[in-house]
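Then we have chain A:
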Amino acid sequence: MTRSRVTVLVGHFGSGKTEIALNLALDLAASGTPVTMADLDVVKPYFRTRSARQLLADAGVELLAPEGEHIHADLPIIVPQIRSRLRQSDRRLVIDVGGDDVGARVLGSLADVVPVAETECLLVLNFRRPSTPDADRAVAMVREIEAVGRLPVTGLVANTHLMDETTVEVILDGLRSALECGRRLGVPVVAVAADEAIADQVRRSTDRTVLELRRIVAPAFALPRRRSTGPLFVVN
Partner candidate 1 sequence: MQNDVIMAGFGGQGILLIGKMLAYAGMREGKEVSWLPSYGPEMRGGTANCTVVISDRPVGSPVIRSPRAVVAMNLPSLDKFEPDVRPGGLLLYNSSLIDRRPARQDVTVIEVPANEIANSLGNPRGANMVALGAYLGATEAVSIDGVVEVVRETFAAKPGVIEVNITALRRGHEIGAAHTVGAGEA
Partner candidate 2 sequence: MPETVFSRPEALRDVTTHYCPGCTHGTIHRLIAEVIDELGVRERTVGVAPVGCSVLAYNYFETDFHEASHGRAPAVATGIKRARPDLVVFSYQGDGDLASIGMAEIIHCANRGEKVTVVFVNNAIYGMTGGQMAPTTMPGQVATTCPLGRDVDHAGHPIRIAELLSTLRTPAFVARASVHTPLLAVNAKEMLRRAFSLQIEGRCFSLVEVLSTCPTNWGIPPAEATRWLEKTMLPYYPLGVFKTPESGSREPRPLDRGVR
């Protein structure tokens, strides 16, 4: 989307940050860019990108996340290498941050090493989630996240959807709210996200950049052909 060295994804709880971060990292890797992905989500250990580790490894993406048995630990674990990668690296860095201002607190603990000039901070918005029903609430959330994360939000990703019941109208409706929010914040909407099944239809309806999403993180029961025996969520 942009060419900043560091992309930080923030947003409200369940807005789709992890999904977008994974897609972004995989797209970058597919285009030949060396990329590192970091998991800073200490809020909900069930749904971390750690479960995507194999997928990322296959794609050549370096993952900074708890190792071994700590993958499943109910503990806030920040791997120390994140500090050195933030300071200096010739790789693109995509950081998935936990939801809401609570999740963004972890960013605050890294404020001394985040290279603000080289960092884009993208806020993912789904207006069909109860915590952000409208632009007013979204603006308030941005302010809260910026305050505790100590990092200005530089762009918005419109990610309004209803999972399998998403229609083009749902996406466009969400885009309109995101644009309103962006106007009031003075930041651009850098992309509108859409599932690969519907992305073409969205493209025909808007001239905004469409971020075509492969659904990566999904519950085991959503994958009838690939029943998982692992923890709650898997990568398809």
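The set was built so that all candidates are chains of the complex that A comes from, given by their letters.
By our rule, a contact is a pair of C-beta atoms (placed from the backbone, for glycine too) under 8 Å apart; a residue touches a chain by one contact, two chains touch by 3 or more; residues count from 1.
Not measured: the values here are computed from a predicted model.
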Have a look at 1 or 2 and point out the one touching chain A within this complex. 2
In the complex with candidate 2, residue positions of chain A that touch it: 42-43, 66, 70, 73-78, 80, 82-83, 102, 104-113, 148-149
